[in-house]
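What you see is the complex with one protein chain gone and the rest in place.
Moving on, here comes chain A:
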Amino acid sequence: LCAGPVENKNEAAMSELVPESRQKPVVPMKPVGINANLLGYIGIDTIIEQMRKKTMKTGFDFNIMVVGQSGLGKSTLVNTLFKSQVSRKSSGWNREEKIPKTVEIKAIGHVIEEGGVKMKLTVIDTPGFGDQINNENCWEPIEKYINEQYEKFLKEEVNIARKKRIPDTRVHCCLYFISPTGHSLRPLDLEFMKHLSKVVNIIPVIAKADTMTLEEKTEFKQRVRKELEVNGIEFYPQKEFDEDLEDKTENDKIRQESMPFAVVGSDKEYQVNGKRVLGRKTPWGIIEVENLTHCEFALLRDFVIRTHLQDLKEVTHNIHYETYRAKRLNDNGGLPPMTSETEENHESNL
């Protein structure tokens, strides 16, 4: 059985033989396509298993930031998402602790394991955001923190002797909590998201959605989507990073119909119809957190954890981090040319 089309022999001879002097690497010729399925089993597809095993051994990092005014249920939601006490609830404001004068950044890491997969989860809380009388520029400490993590990673990456695995503290996902007023977004919301959607993946969520009826919810979501669009705010999943048609159709549906997710969080369990469910008990009924007819928590959970977790990390690494790096290196004058060849590549020149 022969392989695909044969390149002209002369062409092959000229472009495939590498001259002995040090030159640019051999540019591979247009690859010849071979469908190995017809030729007997080779075993290339085992690489999937090999890769899976390796990644399970090394484990994963995931860093999620929650931003929103106090009392919107951020910590509860994160605990509900990860079904464990990963975020300390700040219910003690009115007693011992004062509301912080500026936005604080608190990052707490935990290791959680499921199905043989170990994950180091870091929850970054931002107490004090939007809580002052004058909230001007209260996103700045947050933006600073995010950029500091990129800077940390860049410094490690640029070392001569590098660590085998650079610890990743970059913020992969930022959940922004919108107050369920039912009207529209607040100026603070717009300002924050405008500034930060350029440096981090923002997922807007409507908090404490059990205060809205279904119609109110739909209308509010539509208004919020419209406002975000009008203000040019690209929340995750960003349109420009859809890789192929499949991604685009899937993400379009999420962007135009489901987001922002209207969620309810709870860490208490109740008995409903013989099952134990997470919920909130009210005089007029029990709101089941994981019931799709009650709220969209399950959608958010599936979106963030079960389908797009890896993508969140990849967009952070391949796009946001690269943007930061490019800007940083440009400001610094760039890296000097390695060989005379890079003089042509004026992007990496001084």
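Here is the rule we go by: a contact is a pair of C-beta atoms (placed from the backbone, for glycine too) under 8 Å apart; a residue touches a chain by one contact, two chains touch by 3 or more; residues count from 1.
One rule holds for everything that comes next: contacts and distances are computed from a predicted model.
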> When you check the chain that is not on display against UniProt, which of "Autophagy-related protein 13", "Dynein light chain Tctex-type 3", "F-actin-capping protein subunit beta" or "Septin" does it turn out to be?
Replying inline: "Septin"
> When the complex is taken as a whole, what residues of chain A touch the one chain not shown?
Replying inline: 1-3, 6-7, 9, 12, 16-26, 28-29, 31-37, 39-48, 50-60, 62, 81-86, 109-120, 155, 158-162, 164, 167, 243-244, 278, 301-302, 305-311, 314, 317-318, 322, 325-326, 329-330, 332-336, 338-339, 341-342, 345, 347-348, 350
